[in-house]
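Quick one: structure below, then a few questions.
Up next is chain A:
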Amino acid sequence: MSGFLSSSIGRKFAMALSAFFLMIFLLQHFAINILSVFSESAFNKASHFMGTFWAVQYLLQPVLIFGVVFHFVMGFVLEIQNNRARKIKYAKNNGGANSSWMSRNMILSGLVILAFMALHFIDFWIPEINTKYIQGDMSGLHNGEFRYFHELEEKFHSHIRTIVYCISFIFLALHLLHGFNSAFQSVGANNKYTRGLKGFSKIYAIGIPLGFIFIALFHHLK
Partner candidate 1 sequence: MNLTLKIWRQKNANDKGKMTDYQISDVSPDMSFLEMLDVLNNQLIEKGDEPVAFDHDCREGICGMCSLYINGEAHGPDRGVTTCQLHMRKFKDGDTIYIEPFRAKAFPVIKDLVVDRSAFDRVQHAGGFISVNTSGNTQDANAIPINKHDADKSFDAATCIGCGACVASCKNSSAMLFVSAKVSQFALLPQGQVEATDRVLNMVKQMDEEGFGNCTNTGACEVECPKGISLENIARMNSEYLKASLKG
Partner candidate 2 sequence: MALDSKIPQGPLAEKWTKYKNEINLVNPANKRLIDVIVVGTGLAGGSAAATLAELGYNVKAFCFQDSPRRAHSIAAQGGINAAKNYQGDGDSTYRLFYDTVKGGDYRSREANVYRLAEVSANIIDQCVAQGVPFARDYGGLLDNRSFGGVLVSRTFYAKGQTGQQLLLGAYSAMNRQIGRGKIKMYNRHEMLDVVIVDGKARGIIARNLVTGEIERHSAHAVVLGTGGYGNVFFLSTNAMGSNVTAAWKAHKRGAYFANPCYTQIHPTCIPVSGDHQSKLTLMSESLRNDGRIWVPKHMKDVEAIRAGKLKPTDLAEEDRDYYLERRYPAFGNLVPRDVASRAAKERCDAGYGVNATGEAVYLDFAAAIERYGKEQAHVKGLDENDPKVYLPLGKDVVKTKYGNLFQMYEKIVDENPYETPMMIYPAVHYTMGGIWVDYNLQTTVPGLYAIGEANFSDHGANRLGASALMQGLADGYFVLPYTIGDYLADDIRTGPISTESPEFDEAEKSVRDMIDHLVNNEGTKPVDYFHKKLGKIMWNKCGMSRNEKGLKEAIEEISELRKEFWKDVRVPGEATEFNEELAKAGRVADFLELGELFAKDALLREESAGGHFREEYQTEEGEAKRRKEFQYVAAWEYKGEPKDAVLHKEDLVYENIEVKERSYK
């Protein structure tokens, strides 16, 4: 087992596992965010729970951060290896004839998502950490009310931020459109359920980012 993670298949498997984990997180993230469309208080309660419950904060959050870092670091490692596997490039290469744009540009869509995450961290996560762990205010209150919903609304006042978020979600969709399917292939899914899983992955890849775009626009236009 020691050589597993240094083998090409092992690394791809790990890539897929981290991807599955991130996709579950994304689904959960989406589920809470969509609450903001329907009910301010539900959204606030859920946010407060996630932000203060010890198991989420001290167990899941580090795992999540590890997952994210692992996924993109491994992504870069593989990309560098893959680039090295062909020293002289083709003078003419017709990649469109045999593969999708998404599949050939995972590193590009990945980088856009990474940049987005930087923005997203600056917007939400760093202020959260600052409030909770540096200033030590674990109440989740601002002027006597839960602050989460208002912080969310505030961020989506800006046109530019909303546009940047929407574009990022499009890239997320492109990344998922290939990535989700690809993860099944990497873990060796090859049975009668595979086709169904692949259909589901397409729905997920388009549905979730579309949902996020909806939430962003909803708050922007409100």
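FYI, a residue touches a chain if its C-beta (ideal position, glycine included) is under 8 Å from a C-beta of that chain, and two chains touch if they have at least 3 such contacts; residues count from 1.
Inclusion criterion for the candidates: all candidates are chains of the complex that A comes from, given by their letters.
Please read these numbers as outputs of a predicted model, since none were measured by experiment.
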Numbered candidate touching chain A, per complex, among 1 or 2: 1
Contacting residues of chain A [partner candidate 1, same complex]: 1, 3-4, 7-13, 78, 81-82, 84-95, 97-100, 103-104, 106, 178, 181-182, 184-190, 194
